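With one protein chain withheld, the remaining protein chains of the complex are depicted in position.
Our next item is chain A:
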Amino acid sequence: MTTTRMTRYDRSMLRLMNDRRGLPLYATTARRRLVVAVHVALTAAIGALITHTYLAVAEPVWPLVVAMVLLLPWMVATGAINGATRGLLELRERALDERQSAERSRVLARAHRVMTLLLAATAAGLLIAGAAAGDAPRAYAAPVLVTALAVHWLMPLWVAGLMARDEPVEDDGLGA
């Protein structure tokens, strides 16, 4: 942690992010990958349901209800990833130590690279769709933009979850 004084909010967030009750969910690499995969799937499902509501002519209510229900496991998965990373992205800089700050920079850089590739692929896809059917880019502009925003927001969390390492093992009987 830095020498800058932490606020009460910082301290409570630090406690929350280091709460080990959820440890079984993210104790191993395989479990962390599974949690990230579930989070990606839930995000896609929620996004698809909201997009369906936006694009459907009849404006049905059920997709929104299902999306709200899916939001609960999504929040649990978000908490598990944050627990696995010890709040690497949620905590303020002053609540992180030098290793965590460096780790956060690495995560953000990698997420940025992945997002650049995804956005390039999306732009290419839209251009190809536009060449095939003139109206396609305009019709899909809003959902694509919202999806891009959501993925841009969540990509660092997914990358951080995948890059998180195992807890150092207990080796001396002196406590963690």
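To be clear about the criterion, contacts are C-beta pairs under 8 Å (C-beta built on N, C-alpha and C of every residue); 3 or more make two chains touch, one makes a residue touch a chain; residues count from 1.
Rule of thumb we're sticking to: contacts and distances are computed from a predicted model.
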item	value
Protein name as given in UniProt for the chain not displayed, "ATP synthase epsilon chain", "Transcriptional regulator", "histidine kinase" or "Sugar ABC transporter ATP-binding protein"	"Transcriptional regulator"
Footprint left on chain A by the chain that the document does not show	1, 3, 86, 96-100, 165, 167-168, 171-172, 174-176
